[in-house]
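Take a look at the following structure, please.
Rest of the complex left out; these chains stay put.
Labels run A and B following the written order; every chain starts at residue 1.
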Amino acid sequence: MSRLAVTEKIIAQKVEKGLQWKDIAEKVGASKEWVTAACLGQMTLTEAQATTVAQIFDLSDSERKWLMQVPYKGSLPTEIPTDPLIYRLYELVNVYGTTIKELIHEEFGDGIMSAIDFDMDIQREHHQDGDRVKITMNGKFLPYKEY
Amino acid sequence: MSRLAVTEKIIAQKVEKGLQWKDIAEKVGASKEWVTAACLGQMTLTEAQATTVAQIFDLSDSERKWLMQVPYKGSLPTEIPTDPLIYRLYELVNVYGTTIKELIHEEFGDGIMSAIDFDMDIQREHHQDGDRVKITMNGKFLPYKEY
């Protein structure tokens, strides 16, 4: 058994039971973005969270313990994603990568936006020409340290 | 001569003259995100915009014409970026890619967030534990069409 096996069981159970991530997140008591990432094997749950998730997806005690392990992260099967939705995100990094770099450095100087002290929010934005997806990424700026 | 050569000249001139993207954007009359991307060779300028940009960076008439050509897009030298700031964006796609996919599909059904009918906003968010970078991505949802 491994964390990957637990992730696959969670996904299969979600299809079988017809669950929604936002309902699962509400039961776990955290944002839908973080809870989905955790259930997909990218975050570490506390014992209380793991117990809730185990009940939702009928996990065994061994499977529940895996949820509390720090996972080997990375959710995509190829270096460049083949799935069109995920590829669009990669395309944005490719097309806008140097732009984002220039503008963050112009505002903050040398450093990075943390991908760890980070949160994300995904919302539907109603629009007359067709609704829009709004993804807000928010990470602490970490300046390079001179020594 | 090529669009890439024009981009390299723009960057060199910007260093030489000590310019700021936000000031350049104001003169061009569009957002700093779009103008920076355009100057870095990812977007196509109108004649009026190209003339403004050519004046700012002392471009020749031939160089100015290249700014109005649709460029071959893609701003990074390697498939997986080596620069730490840009890699953090790739890491987010890698760690959160399946999460974003699940949540957009849960809300909208099968389809993608457009990377074309798209805008982006980068802001500094003041915070007592250290300021934060806030990137908002906003793209039209495009549903897969059955036929």
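The criterion applied here is as follows: contacts are C-beta pairs under 8 Å (C-beta built on N, C-alpha and C of every residue); 3 or more make two chains touch, one makes a residue touch a chain.
As the structure is a computational prediction, the values presented were derived from the model and not from experiment.
Trainee: So 2 chains are in place, but how many copies does the full assembly in this file really have?
Mentor: 10
Here, only the chains that are shown with their structure count from here on.
Trainee: Need the CA-centroid distance for the pair subunit A / subunit B, whole Å please.
Mentor: Inter-chain centre distance comes to 23 Å.
Trainee: What residues of subunit B sit close enough to touch subunit A in their complex?
Mentor: 20-22, 32-33, 36-37, 40, 42, 73-76, 79-81, 83-86, 88-108, 111-115, 118, 120, 122, 124-125, 127, 129-142
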